[in-house]
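Note that one protein chain is taken out, while the other chains of the complex remain in position.
Chains here go by letter, A, B and C, matching the order in which they are written, and residues are numbered from 1 within each.
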Amino acid sequence: MDLKLGHYNKDGIEVVDVEGEIDVYTAPRLRELLIDLVNKKNYQLVVNMEKVEFLDSTGLGVLVGGLKRVRAHDGSLDLVCTQERILKIFRITGLTKVFGIHDSVDQAITARKAEK
Amino acid sequence: MDLKLGHYNKDGIEVVDVEGEIDVYTAPRLRELLIDLVNKKNYQLVVNMEKVEFLDSTGLGVLVGGLKRVRAHDGSLDLVCTQERILKIFRITGLTKVFGIHDSVDQAITARKAEK
Amino acid sequence: MATVEVTFTPLPAHVRTARLVATAVARRSGVDESLLDEVRLAVGEACSRAVEAHRKHCPRMPIRVALTDDAERFEVVVTDAAPADALPAELAHSSATQAVDGVIHQLPPGVGLAVITGLADDVRISPAGAGTSIAMSWKRHVDAA
Partner (left out) sequence: MATVEVTFTPLPAHVRTARLVATAVARRSGVDESLLDEVRLAVGEACSRAVEAHRKHCPRMPIRVALTDDAERFEVVVTDAAPADALPAELAHSSATQAVDGVIHQLPPGVGLAVITGLADDVRISPAGAGTSIAMSWKRHVDAA
């Protein structure tokens, strides 16, 4: 499965829909999209991973890279993920402590707004 | 995909439903079923290949073997197949001239009954 | 995209692995979706043939499948290590329809080769070490990865 990327703005937060496999082959495209969004001054990001079928450490690296870029502008990068097999990789690497991980895009946005 | 086999009697003709891949790995099971049916005195066979996803020359060999077995008892082995990619293999090997190939199980049975 | 090579011991189940790999690499290499069935079938035939030859002559030796591409074509080469003595007879006995009238219950060994030849638009069968190699190729879209 190839990687499909889409994004839209909701309540001032940029939501990125990711579908397919994020691996060494496709991760560069996600990295480019995140860099592009930050360059265009989107510092509040939610990455929706509900349709991600595969994620490896290359993919984690891109998400961490994105997080660091938005934080440099006091921004945020939250994740939407309920899939156990994807969550497992965040747990193994300890990244559940680093990312806000939510059950839905709405929940992620509400939580982020509440923190402001 | 594994191979799934089923069979039932209709109007005195034994219909064999084949689903999945008939190749060097699974063909032995189809061969055993055909031999078993012939041993149990079913000499009028229709093999329904509408759900066959893959067929190679090993599979063709099993069908030809079945045909020869039923013919030894003045029987018949007809095929049901409308899938172009499967039909192609019968054409390449000239076996379209050897097997009666029909569009549906009912058609195969009607044609067989008419020949009697 | 350069070379992927798969070697496997002569077990029927591994023919499925070889088919799977060949189809996946062909797709990524830019072979048209409509040709992938042919790739799958031709590679399967070549591997089934090699598995049978190895089981008879050298069951411990591996079979080799090499997948490469150049600017224009995707090529698969299946190489066995079984004595190639039987090959001329095999090429001569490739008629499936004759088998129907014969007394044996099996297709002649050449039918697999006949299927391959009928499928790939470029097939070369040649001696390779002690055995035989079957090279098949298909057009790829040059704009693919």
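Going forward, a contact is a pair of C-beta atoms (placed from the backbone, for glycine too) under 8 Å apart; a residue touches a chain by one contact, two chains touch by 3 or more.
As the structure is a computational prediction, the values presented were derived from the model and not from experiment.
Taking the complete complex into account, the chain left out of view touches A, C.
Residue-wise, the contact with the chain that is not shown comes from A:67, picked out of A:13, A:67 or A:109.
Residues 1-9, 11, 13-14, 16-17, 20-21, 24-25, 28, 62, 145 are the ones on subunit C that touch the missing chain. In the full complex, subunit A makes contact with the omitted chain through residues 21, 23-25, 54, 56-58, 60-61, 64-65, 67-69, 85, 89, 92-95, 97-98.
In this section, only the chains that are shown with their structure count from here on.
When chain centres are defined as mean Cα coordinates, A lies farthest from subunit B.
One simple way to say how far apart two chains are is to compare their mean CA positions; for subunit B and subunit C this gives 25 Å. Distance between chain centres (mean CA atoms), subunit A to subunit B: 52 Å. Centre-to-centre separation between subunit A and subunit C, using Cα means, comes to 44 Å. Shown for subunit B are the residues that touch two or more other chains, of which there are none.
Counting only residues that touch two or more partner chains, subunit C has none.
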